[in-house]
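A protein chain is absent from this complex, but the other protein chains hold their places.
Up next, chain A:
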Amino acid sequence: MRSISRAALRPYVCHSCRNGIGAGRRRFATNSSQTPEIYDVVCVGGGPAGLGLLAALRASPVTSKLKVALVESQDLRKARSWDLDSTQFSNRVSSLTPSTVEFLRKIKAWEHLDVDRVQEYQDMQVWDGETGSRISFDWSTETSPFEDMRTVATMTENANLVRGLLSRIEASGDENLTLFSNTTVASIENGSDLQSEGPDLSAWPIISVAPTAPGAQAQSPTRIAARLLVGADGINSPVRSFADISTQGWDYNRHGIVATLALGDPDKPSFPANMRTAYQRFLPALGGPIALLPLPNNHATLVWSTTPENAAYLKSLSTPAFLAMVNAAFRLSMTDLTYMMGMERSSDQFSHEDELIWRLQHTPKQSQIPPSATGVQEGTVASFPLRFRHASQYISPRVALVGDAAHVIHPLAGQGLNLGMADVAALSRTIEYAVSHGMDIGDLLTLERYSSERYLPNAKIGGACDLLHKMYTIPGQGPITWARSLGLDVIDRLPFVKSFLMKNAEGY
């Protein structure tokens, strides 16, 4: 019986094993170590960017015949079979701009996502905790009152996106696709000139991949040659090190706290009924903004950028105290918040909850604040350091960097993943152009099309996020505070400036 299950598993079995299982042919290890198997595109890193590139290449009729491989150290089978109850949400959530969703639809990956787990929002309220100046991002100036409100962004769990992309890639599987799952890059080096035996691979990267599974270490690593080696391997990219590309940047000395929260009922029902809102309040005194982004079933994901000390303090709090702090952060004045951030952790007399209730009585009632957070999903409170990095270049002969390997930015505008997907869309377009014009897809003349399309937009968005972070971490009532509030108020009242900014941020 030629079972279906083998066909389904096929992409997850590495090439050499596949030959071993399938054909029962004998192969000598020495043979395979002499001549590497040649691939058109080898993508290191199976995150959203790497998988997005593969899915895009498989989706285009021009590039679907390319021989492609993906190298991922995690178990892709686990990612493929990821499943959570409909009331549970992963804490790794991303905001997808309409252009990213458009790209996912174009490569026919969107239909592989569980759409019951994604949440669109049509309005974003951003305000300054110091002065209260506020801006509301929605598309009402661009649409007529009779239309549905246009989506500002779509929230999705990264796991849902990764599973969908894997499913899309799997659906296109054939002999030109190899997924090296549970596999790390042991080394990357230049190939050699095979002289009269074959081609001159001395300028080609040869990747040695080794399985991470215990017991498999004894196996000799598989050697694969890449016409184009794509680094989608994150901030500490081994591909970037191989290509000897430097990065500039700094650590923000801030941590982002994430958590999945259950929300109470809003004070007044939203209108129209299906409209959802995202909220972000800048807290200059605490070192960064707090954001609450909607998820389905009246849930939300929290992203709170703050100093490492505050982050450690918040993570050590009991669940009710943590919730009180989150609700306080959207409601209380900077002075009250700073006080509460210094309260003793577990004192019976003065709990964070009571403190919040008492202080709220003395705080003027605000409009447009998020509903109260009423519960924290167990095990979802986590934090990660915030950094800024930008590679000095994205390309080198036969190497291209995408996503976090090329740029890491402050998450305050939720743009990180979208920039990575825009990279992938541009790189797949570049490869498509090259294939249809006889160009070598690893050649610098080909890759410079990708780099010139993406370098400046990424630098612009990354720089804008950095500037916003710096402006909004200056506490007190000084001239900068006055200027930023004036700026926010002015932009909110000038529809064309606001829609220009939004179009830039959304990638329209």
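Assorted remarks:
By our rule, a contact is a pair of C-beta atoms (placed from the backbone, for glycine too) under 8 Å apart; a residue touches a chain by one contact, two chains touch by 3 or more; residues count from 1.
The definition used in the following text is that contacts and distances are computed from a predicted model.
Its UniProt record calls the unshown chain "Ubiquinone biosynthesis O-methyltransferase, mitochondrial", which is the correct pick from "Ubiquinone biosynthesis O-methyltransferase, mitochondrial", "RNA polymerase II holoenzyme cyclin-like subunit", "Enhancer of translation termination 1" or "Sedlin". Residue A:444 is the one among A:84, A:312, A:444 or A:474 that touches the chain missing from this view. Of the options A:132, A:199, A:320 or A:495, the residue whose C-beta touches the omitted chain is A:199. Of the candidate positions A:82, A:313 or A:433, contact with the unshown chain belongs to A:433. The missing chain lies against chain A, touching residues 38, 62, 65, 193, 198-204, 433, 435-440, 443-445, 448.
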